[in-house]
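With one protein chain removed, the remaining protein chains of the complex are shown where they sit.
Let's look at chain A:
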Amino acid sequence: MSEYLLTKQQLMVKELTHKIAEEQIKPIAAEIDEKEIFPRESIDVLARAGILGCPYPEELGGSGMDFLSFVLAIEEIAKVCGSTASIVCTHAGVSMYCIELFGTKEQKERYMPLMAQGHLMGFALTEANAGSDSSGMLTTAVKDGSNYIINGAKMFISSAPANDFNIVVAVTGKNAKGRPEFTAFIIDKDTPGFSVGKPVNKLGIRGSLTAELIFEDCVVSETQVLGTIGKGMKVALASLDAGRICMGTQALGIAQGAIDETIQYVNERVQFRKRISQFQNTQFTLADLQTKVDAGRMLLWRAAKLKDMGKPFGTEAAMGKLYNSDLAMETTVKCLQFFGGYGYTKEYPIERMLRDAKITQIYEGTNEIQKMVIGRAVGLN
C-alpha cells in the first residue's frame, strides 16, 4: 500500500480530489469529449478547493502544500478525465510554475492569486515550423520605446479560447554566433493585436480546446517581459521540467483509470460460463499492468519529492514522463481488448482513455526528446 508512504495531509488532498473527480468531473467526461466542451465549472470547483494553487505559497493565493500533493491530485483527475487533467497540468503545473520561478514581485502579486482562482494562463512555445526544434521559431518581438511589438503565430496552444493570459516565447534578437535569442512575455487576452484561432479537431483530450494564437502588431509593455530579455528559452526549459512531472502523472492517471474500469468490467462480464476475470490471461495481463503502473507512480513521486526538496529533478521528470506515457498507451490498448467489441464503442470510457493517452507521448516534449534528455544525463555525448 503506497498510501503509507504519504503524510495524512497528502492523503487528504488525494481523497478530496478523488471526491471532486467522482462527483463533478467523471459524470461529464464523456460529454465534454464528444462535444468538445471546455469544462469551465470543473476548473472553478478545483480552483475553489485550492487544487489549482496547491503547491504555491499561501501569500500568493496558493494553498502552500507540496508538489507531491499536486501530483496526487492530478492522478485523481486523470483517472476519470484526461481533458480536465491536461488543462490543470498546463495552467497550474506549467504556467503558474513559470510565474512563480521567473516573475517579478509585481507580476507574481498580480497573476498568481488570479491564476489560483481559475483565471487560466496558457504557455505558447510551439509554432507551425518549430515543434521539438525551437530554432525554427518565427514569432518576433521588436523593441519600440518601452514596448515590444509582437508578430507571428503560435500553434497547438492548450485551452487557448479559455485562457485569460498567455506566456509567449518570441525571437528578440540574435547572439554573436547568429543564433536567435528568445524572450518570454506575459500577454493578457485583451491586448490589441492579439487573437485566438478556431480550436483544432483532435483525437483526444477534446475537452481541452487547443487553438492557434495570432499576433498582429500586438503591443506589449516591457513590464510584461517574464524573466530576463534574451533568456526566454531558460523559462521554457524550466517549465518543461515541472510540466513533465505533471504530464507524466496525467498519463499515469489515465493508465490507472483504465485498469480500474477494466477490473470492474472483467469481474462482471461472463463468457464461456466464467467471469472473464477468472481467465489466467486476464489475471496475468492486469497483474503485469498494475505492477508497471505502480513502478511508474514511484518514478513520478521521486521526481516530485526531489522538486519539493529543492534538488535537480529534470532527468527524473523526463524518465517519469517517458515511462508513464508509453505505459498509458500500452495499458489502454490492452485494457480495451478485455472489453472486446464493447470497448470499441463510446458506451464505455475505455476508448476515450486510449485516445487521451496518445497525446502524453507527444506534448511537453515528445518521448524522443525525453530520451535525448535522459541520454545526455547518463553521459552520452
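A few points about this structure:
The rule we apply is simple: a contact is a pair of C-beta atoms (placed from the backbone, for glycine too) under 8 Å apart; a residue touches a chain by one contact, two chains touch by 3 or more; residues count from 1.
The rule is simple: contacts and distances are computed from a predicted model.
Per UniProt, the protein behind the absent chain is "Electron transfer flavoprotein beta subunit/FixA family protein"; the candidates were "FAD-dependent monooxygenase", "Amino acid/amide ABC transporter membrane protein 2, HAAT family", "Electron transfer flavoprotein beta subunit/FixA family protein" or "Plastocyanin". Of A:L16, A:L138 or A:A238, it is A:L16 that touches the chain left out of the display. Contact with the chain not shown here comes from a single listed residue; of A:I32, A:C54 or A:A304, that residue is A:C54. When the whole complex is considered, the residue among A:V270, A:M298 or A:V333 that touches the unshown chain is A:V270. Interface residues of chain A facing the missing partner chain: 8-9, 12-13, 16, 19-20, 45, 48-51, 53-54, 58, 63-65, 69, 270, 273.
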